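Every protein chain except one is present and positioned as in the full complex.
Chain naming follows the written order as A, B and C, and within any one chain the residues start at number 1.
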Amino acid sequence: MSVREIKFVYSSPDRPKLRSPHLVCGFPGSGYVGKLAVDHLIQELPAKHLVDIYSSSFPPQIMIRTDGTADLMKNSIFWWQGEEGQGGTDLLLLTGDSQPSNPDSEYALAEEVLGIAAQFGTQQVFTLAAYITGVFVDKPKVFGTATDLETVKEFVAHNISTMDSGSITGMNGLIIGIAKLRDMKGICLLGETSGYVVDAKASKAVLETLLGIIDIKVDMTNLEKRAKDTEMLIHTIEQQMLASRGGGGKSLEGQQPPQKPRDTGYIS
Amino acid sequence: MSVREIKFVYSSPDRPKLRSPHLVCGFPGSGYVGKLAVDHLIQELPAKHLVDIYSSSFPPQIMIRTDGTADLMKNSIFWWQGEEGQGGTDLLLLTGDSQPSNPDSEYALAEEVLGIAAQFGTQQVFTLAAYITGVFVDKPKVFGTATDLETVKEFVAHNISTMDSGSITGMNGLIIGIAKLRDMKGICLLGETSGYVVDAKASKAVLETLLGIIDIKVDMTNLEKRAKDTEMLIHTIEQQMLASRGGGGKSLEGQQPPQKPRDTGYIS
Amino acid sequence: MSVREIKFVYSSPDRPKLRSPHLVCGFPGSGYVGKLAVDHLIQELPAKHLVDIYSSSFPPQIMIRTDGTADLMKNSIFWWQGEEGQGGTDLLLLTGDSQPSNPDSEYALAEEVLGIAAQFGTQQVFTLAAYITGVFVDKPKVFGTATDLETVKEFVAHNISTMDSGSITGMNGLIIGIAKLRDMKGICLLGETSGYVVDAKASKAVLETLLGIIDIKVDMTNLEKRAKDTEMLIHTIEQQMLASRGGGGKSLEGQQPPQKPRDTGYIS
Partner (left out) sequence: MSVREIKFVYSSPDRPKLRSPHLVCGFPGSGYVGKLAVDHLIQELPAKHLVDIYSSSFPPQIMIRTDGTADLMKNSIFWWQGEEGQGGTDLLLLTGDSQPSNPDSEYALAEEVLGIAAQFGTQQVFTLAAYITGVFVDKPKVFGTATDLETVKEFVAHNISTMDSGSITGMNGLIIGIAKLRDMKGICLLGETSGYVVDAKASKAVLETLLGIIDIKVDMTNLEKRAKDTEMLIHTIEQQMLASRGGGGKSLEGQQPPQKPRDTGYIS
């Protein structure tokens, strides 16, 4: 891997035959909203491994697994062939340990990932991200933006709140921005999250919205379990916050979250 | 778009026939002095779109528009063919969302922009910038520097204050510095501004000076409206500043700006 | 040496004949644990100089020697041919003044070093590093991770504590991570150290563990002397720490180190 190079390690010399698969990206980011959703998809479909992507722009380190072995940071793409009953939809699914550590390499990785997708005829690209509000909510909303107006107009039918200002930084933004330059449609779906915890609840909301759009059904049990864990974690944090404010012995049932979500938030 | 690459997306395969057009650059910067001026020119002439310029050195993000769609950061060049009555002057007009985020890429973008201009035979390059003083003034002055002494000598006739020290950083400086290496004339015009607000008043001053030099007439109504807004904004800020100093119930009419402009200032 | 280039200066046009030598890397890092160990090996075997490696990513400076002469920062590889009685093991030994100053160049240098080793048929790569705990210990443990599970399973036989989480940053991690991509085995051995001092005691522990694995015997006298110095230095620091806590006139004999080592530590 020479300087600023990106290296692909395919798990097989053969490529699957896919019909213009949607590319769905779950980069690690705030609350792991996107990554949890895509990892769940990969596990439940289940999807098959296509390629590992190594980059000299990933943090220069190895991560140690629980079995004592260690590996470089990487991104990976999996693939899934939908049955006809599933609307004939095929998928490419990207998950990763890291985003590139500098802007130039973010652009470069986005190009490379889209280059792989283009070989399979991908015409639509989704990135799943976090919409950070700094407050806890019971039912996270899903926000969205797209690179074309037609797609934006369909948001309301899928109960997606259309964003009308701000920016989306990092791979979640770049991938769909560059997709547009390649004549692909790009959609970013963002799950409302506090930004304070790994938020499987926000993941679940985003994933359900995505599955509604692409008309695929997936067993949500495992993600729902994790979402319950998130709920309990948030509940505990809220109790501690109230306690530290001298909340006395009152019941917390039906309490509002400490702050109302703001209209605009930090996105990543 | 590979690492540190710059990508051009032309709106047409045909190129306009232009007669050694002046290149006028309005990069985003302090007070948006240059960008407001060039955006006004593009709108009022009106100028036609030539090319979008994407760079992996622009901030890695997409910006969301009010209609819900999103786009990569970019710079754009427009063109305009003057009628004979307008002195036969043609123009290339650069406006953008961002300047490159690192020095190497600033040099690279400056080269690329001048390369495009060179294809049309450009011999004179203007950058419009801000001369930051930290104070509010009623009538912003226009400062200038150029890459050749003949042009500097003509400044006085256009009521431009010649700078005699300091430096101009970023694209506004580099574009004209590199223009000189390519045997083009480079001129930087800087509008006096506080640096605290988006300053359409300074923009108007710079644009009028430019139009005087290149002998082109443009309807200034829209920019004048924005300049009035700037004036009112400054007035409000000044009132607040005086009020917070315990100014009592005195009239603010005819008050001086809180500080006299210094002789030298920060330029960007 | 052009931008981001790596330059090799071999001490001879001929290459030694080596039988799949193990590569052992002692980069400068916390406590100089790895570098001291490899420098000792080079001196005692003794190993012969193969190549100096210069890189534009090393700090841009020259280091002045005690004789008044100055040199660029560099890494160097030495080689050693084991006798048959030594199990036929050959070695490549890397020591250096510096690690690269940016991530991209760390990846690049790791690739280049492994490229050299590959020419000799290297199949196993060791990096010697520091396991930082922030506390002083009498008998430093040796921790380890590897890129394959078989090697990890052998750790217990060599009294190596297997790591099961965390990451190893910098060259010590990258070299073995990239080795795996090249179908070499990678092992990182880390000596427990406070991180506060140049720690020859930790070096000795790591080196003895390595020599046990690769079945090579080396005179340890010089390193043991340095380890004694480390012990005295630590003893002095501990006394000062106790004194500054108002420890009165009590004896320090048999005292515990001020803190117990934590289970997990910072690794570098």
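Everything that follows uses one rule, which is that a residue touches a chain if its C-beta (ideal position, glycine included) is under 8 Å from a C-beta of that chain, and two chains touch if they have at least 3 such contacts.
Just so you know, these numbers come straight off a predicted model, no measurement behind them.
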item	value
Where the missing chain makes contact, among the chains that are shown	B, C
Of C:Ser30, C:Ser57 or C:Thr209, the one touching the omitted chain in the full complex	C:Ser57
Selected residue (touches chain absent from view) among B:Ala37, B:Ile77, B:Ile176 or B:Ile234	B:Ile176
Missing-partner contacts on chain B, residue numbers	4, 103-108, 111, 144-149, 152, 155, 162-171, 173-174, 176-178, 180-181, 186, 188
Touching residues on chain C - with respect to the absent chain	1-4, 7, 9, 54, 56-72, 101
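FYI, only the chains that are shown with their structure count from here on.
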item	value
Identity of the most central chain, Cα criterion	A
Cα superposition angle of chain A on its copy chain B, in degrees to the nearest 5	90
Where chain A touches two or more other chains, by residue	4
